[in-house]
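The complex is shown incomplete by one protein chain, all other protein chains being positioned as in the whole.
Let's look at subunit A:
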Amino acid sequence: MVSQLYAHEQKQDGGLGMGHSNASGDLSSEMEVDAFRRLFPLRFYEHHLAESIRPDGRALGKARDTTIELGAVASADGSALAKIGLTTMLAAIKMEVMTPSKESPDEGCIAIDFHMPPICSPLVRPGRPAEAEPVVSKQLADTILSSGMIDLKDLSLVSGKAAWMVYLDIYCLDADGSLFDAALLSAIAAFSHLQIPVVSMNDDGKLIVVSEENGEKDIVNKEKRKLSLNRIPFSLTCVLHKNYILADPTAEEETIFETLVTVVLDTFDQLVYLYKPGGLVLAFTSSVQDCIALTRQRLKELQKILDESVSGMEVD
């Protein structure tokens, strides 16, 4: 059935969407595929799933092409641009100084914010945050803080008096499904890129960044320039439909198949976060285990991509 759907393509040598001067018949059969896709999305997908393939040609368990670019924002202390397929996330870290609380005088703080500006999707309106925004924001905060990736004691400057407040802002620039995965990846990449500025105490008791003018006196943290990341969490979102598990869904797939499962594992193969918010499909234990297995595979891929971009940066 899939071959029937795409039979017209063999007549054309362009991809879908290229009008050719011959056969208006070709164009109408192409529009039929598009119309079928819009009117009966579930059947369109089921024809594909029966042949173990998805409309974009991916295998069911395969994620989209992922890239990471470090240092996208020059004015930030650490930043990264992560793309999974068409979904694009820009993460930037700015460090400010705060007074630590009395209960934990040796610890800094991390504030994580996820934003979906109106540019990223036709569903987002200015002045009204997207539905997904607070959900993903909370998910990110929970995952990053509970994974133990960053030791808050590393953020201390002067015990009891000054510590770093890390502001991590993640902006979605293009939304095409798997928002949490891309956001988490960009956050981790930004932390890998982060260079903590060297600060010294000035006469008013405030800390300022060391530069040529104020010299080298009273430097508080000469040694610590980068954060050590211990247990890095990586995630994979899958959608469930009958017996099928589709990894890394696009926005279209997320809308059609409403049941999704997000698994976060860390580099020591420990489960950090598991999220299955209801949905029509009840996940058997075997499905959950399959999702975890897919995540394990994805973790290796992501770790390789992250290591490559970090070593690329260090060469410069």
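By our rule, a contact is a pair of C-beta atoms (placed from the backbone, for glycine too) under 8 Å apart; a residue touches a chain by one contact, two chains touch by 3 or more; residues count from 1.
Just so we're on the same page, contacts and distances are computed from a predicted model.
The complex appears with one chain absent; UniProt names that chain "Exosome complex component" among the candidates "Beta-adaptin-like protein", "Translation initiation factor eIF2B subunit delta", "Exosome complex component" or "Cytochrome c oxidase subunit 4". Within the set A:Leu49, A:Ala76 or A:Leu227, the residue that contacts the chain not displayed is A:Ala76. Within the whole complex, the absent chain has one touching residue among A:Arg37, A:Lys62 or A:Lys94, and that is A:Lys94.
Contact with the undisplayed chain is limited, among A:Gly57, A:Pro126 or A:Gly278, to A:Pro126. Screening A:Ala63, A:Ala82, A:Ala182 or A:Val199 for touch with the missing chain picks out A:Val199. In the full complex, subunit A touches the omitted chain through residues 73-76, 79, 86, 88, 90, 92, 94-99, 101, 103-104, 107, 109-111, 113, 115, 117-122, 126, 141, 145, 152, 165, 167, 169, 171, 173-176, 197, 199, 206-209, 211, 213-214, 251.
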